[in-house]
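A protein chain is absent from this complex, but the other protein chains hold their places.
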Amino acid sequence: MAQVAAGTTVGAGGVPGEGAQREVEGRSLAQVFWRRFRRDRFAIAGVTFIVLLILIAVFAGLFVTFLTHHPPDAQYLDIGTTSSGIPLGASSTFWFGHDQLGRDLFVRVLYGSRTSLLVAFVATGISVAIGIILGVVAGFYRGWVDVMISRAIDVMLSLPLLLLAIGLSAVCGASAKGCAIGPRPIQLHIQPGLPLVIGIIAFANWPYIARLIRGQVLSLREKEFVEAAYASGATNGRIMLREILPNIAMPIIVYSSLIIPGNILFEAALSYLGVGVQPTTPSWGAMISDATGLYQYAPWMMIYPGLFLFLTTLAFNLVGDGLRDALDPRTGR
Amino acid sequence: MIRYIIRRTLWIFLVLVIVTGLTFVIFYVLPVANPALLIAGRNPTPALVHQIEVNLGLNHPAWYQYLTYMKHLVLGDQYGWPGFGFSYTNLVSVKSQMYSRLSVTLSLTVGAAVLWLLMGIPIGIVSALRRRSWADRAGMLFALFGVSVPIFWLGLLMLYFFWFKLGIACSSGYAPIFNSPGNFGPYGLASWACHLAMPWAALAVGYAAFYARMVRGNLLETMNEDYIRTARAKGLPERRVVFKHGLRGALTPVVTMFGMDVAFLLGGAVITEVTFNLPGIGLLAYQGILNENLPIIQGTVLLAAFFIVFANLLVDIVYAYLDPRVRYT
Partner (left out) sequence: MPEPLLEIKNLKVHFPTDDGLVKAVDGVNLTLYPGQTLGVVGESGSGKSVTWLTVMGLVTKKEAIIEGEILFRGQDLLKLPVDELRNIRGSKMGMVFQDPMSSLHPFFKVGDQIVEAIRAHQRMSKREAMDLAIDMLRRVGIPRPEERARQYPHEFSGGMRQRAMIAMALVLNPDVLIADEPTTALDVTVQAQILDLIDRLEQEFNAAVVIITHDLGVVAEHADDILVMYAGKPVEFGERRDIYYGAHHPYTWGLLQSIARLDEAERERLRPIRGLPPSLIFVPPGCAFHPRCPYAFDRCSKESPELIPENGHHASACFLPLADKERIFKEEVLQRS
C-alpha cells in the first residue's frame, strides 16, 4: 500500500504513512494558493469592499440609531416629496435623497446590502451543496445513477430558467398566502419573499456546479490513492468524504466565488422585474425598479442603489478572478 | 449520423414535453387565481364565470387540461398549427402575437450579437497577444465593468444621460422598419436603428465582456500548445501562426457559446425589453406572467425552450464539423 501511495506524491522518501504525505503536500499547495492570492491587489481590494459591506449590513441599525434617525420604512412624504408627489433630492439629513414614498434612500441602500449579501452567500451555498452532492454521487457511482443525474442536468440547462424563475416567483408572490406545491394532503406551502427568491436562484444554479464536479470526480476516481483507499477497505461514503472531497475543494471554492456575482444580479433582476423580494424588503434591484417611472426627475433613486449593486458585483468578481488566477496562474493577469 | 439526428430529435421532443409539463405545473396547478375571472371583466355574474370556465375547459381536472393542451399543440387548433390557444386578456391567438413580436426580439438580438462579437473578440485577441500591455489592461478593465454592471441599471443610465439629459438618443420603445405598411424607406430604417441603438449597446456590453475574457483565456492557452510551436518551427509568419493556428483552436469553443447565447436571447431578452419597453417576446412573456395569462406563458416558455434545444443540436453539429476529433455518438 505504501508503494501505491508513493507514486502519487512528489518527493517521497522517508515520510511515514501515505495520509500524512498527502496532507503535507496539500497544505503547501494551499499555502502557495494563498500567497498568490495575497499578491493580487485587485482581489484584496475586492475582499476589503466585501468586508466593509458585511459590516454595513450587520450594523445597518446602528447607522439609523446614531446617525440618520430614519428607519428604513419611515415615510417622510411631507418633507421628502413635492406636493405633486415627486421625491426630493439629497439634503443635509437625507444624504441620498428620498424615494417615491419619501423614505430615506441612504438608509434603504444600506439595508439593501443585507438582501444582496444573503443571496450571495446563502443561494450560492445551497446551490453548491446540491451541486456537490449530485455531482459527487454521479461521478462516483457512474452507471444508471450518473445517467439519471446527467440527463437531469441536461434538461435543466435546456430550460428557459429566467422565464420559469420569473413565473414561479410571480405565481407564488401573487398573494401573501404564497402557493402550494404537490397533491392535496401533503402540500408544500411556499411563502413569497426572500427565501423563495433564494430558493429559486439556488435551484437555477446547481446544474452548472454538479456538471463541473461530476467531471472532476470522474477523473479523480481513476487516481491511485482512491484505489488505495478501496484496497484498504474504506467504505464508499468514507472515500467520497475523505479522499475525493478534499481534492476538489479548491475548484469548488473558486467556482462558487465565480457564480456569486451572477446570483446577486439574478436577485436584483427579479426584484427589478417586481417579482423578487416583498415590497417592504429593501433590495437594490427593487429600488431601481421604483425609479423606472421617475428617473428623469429623481435620478438618484436609480443611481445610488445601482452604484452599490455594481460595486458589490465588481468586488465579488475581483475576488473570484483572484481565486481563479491563484489556482491556475497561466491565463491570469 | 442518421441515428444521431434521430436520437437528438427525440431528445428535443422529450425536453419540450418536460418543459410544457413543468410550465403547466407552475402556472396551472399552483395559482389560486381563476383565469375565467380575467376574461369575464368587471363584476361578473357567477353564471358567466361558470360559462367561461366550461368554454375554456377549466372545469376539468388538471391532467385532462394538460392533455388537451398537448393535443392542440400537436394537432393544431382553430388558429392552425401548432395550437397555442388564445390570450385570455385580448382573445387574440397566441401564435400570431408571438409571431408579430419575434421581429422585435430578433432585431434586438441580432444587432446586439453583431456588436458584442465585434467588441469582444478583438479585445480578447489583443489582450492575449499583448499580455500585460496597457491595451490588455484597458481591455480587461472594460471586461470587468461589463461582467459586473447590471444591465437594467446601465440601460436606465443610458436613457437618462443620452436621451433625457443630452437628447442625442432616441427614447425607449420600438419603431418598426416598416413604419406604415409597405413603406420601407431610409426614415423607417433610421428610426428603427435609433430606437435600438441603446438596447443593443446595453445588451452587448455584458456579452462583449464575457467574450473578451473567454477569447483571451482560450488564446493564451492555445498559444502555449505544442502545435503552435510546431507551426512556428515550420517557419510560418507569426501572423499566420496566430490567426490560423492559434485562433482556430481558441475560437472554436466560442462558436458553441455564441449559438447558445443567441438562442437564449431569442427566447426573450426579458430585462432589456422591459427596460427599454421593447414589445418583444420577452416583454410578452413578462406581461403574460404578471397577468397570469396562461396561454401566453405556455407559448412563450415553450418557444424559448425550443430555441434552446434546437440551438443545442445545431451547435453540436457545427462543433463536430469544426473539431474533427468530435464524432457523432
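We call the chains A and B, going by the order they appear; numbering starts again at 1 in every chain.
As a working rule, a contact is a pair of C-beta atoms (placed from the backbone, for glycine too) under 8 Å apart; a residue touches a chain by one contact, two chains touch by 3 or more.
Just so it is clear, the model here is predicted, and its values are computed rather than measured.
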Chain not shown, its touching partners among those shown: B
Omitted-chain contact residue, chosen from B:A47, B:L91, B:I168 or B:A233: B:A233
Query: For the full complex, which residue in B:S191, B:T252 or B:N291 touches the chain that was left out?
result: B:T252
Message: Counting contacts across the full complex, list the positions on subunit B that touch the omitted chain.
response: 225-227, 229-238, 240, 245, 248-249, 252, 322-325
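Methods note: only the chains that are shown with their structure count from here on.
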- request: Between subunit A and subunit B, tell me the centre distance in angstrom, where each centre is the average of that chain's C-alpha atoms.
  value: 24
- prompt: Can you list the subunit B residues touching subunit A in their complex?
  reply: 15, 18-19, 22-23, 25-27, 30-33, 132, 140, 144-145, 147-150, 152-153, 156-157, 159-160, 164, 216-217, 220-221, 224, 264, 267-268, 270-271, 274-275, 285-286, 289-290, 292, 297, 300-301, 304-305, 308-309, 312
- request: Name, in rising order, each residue of subunit A that touches subunit B in their complex.
  value: 155, 158-160, 162-164, 166-168, 170-172, 174-175, 177, 179-181, 261, 265, 268-269, 272-275, 285, 288, 291-292, 295-296, 299, 302-303, 306, 309-310, 313-314, 317-318, 321, 330-331, 333
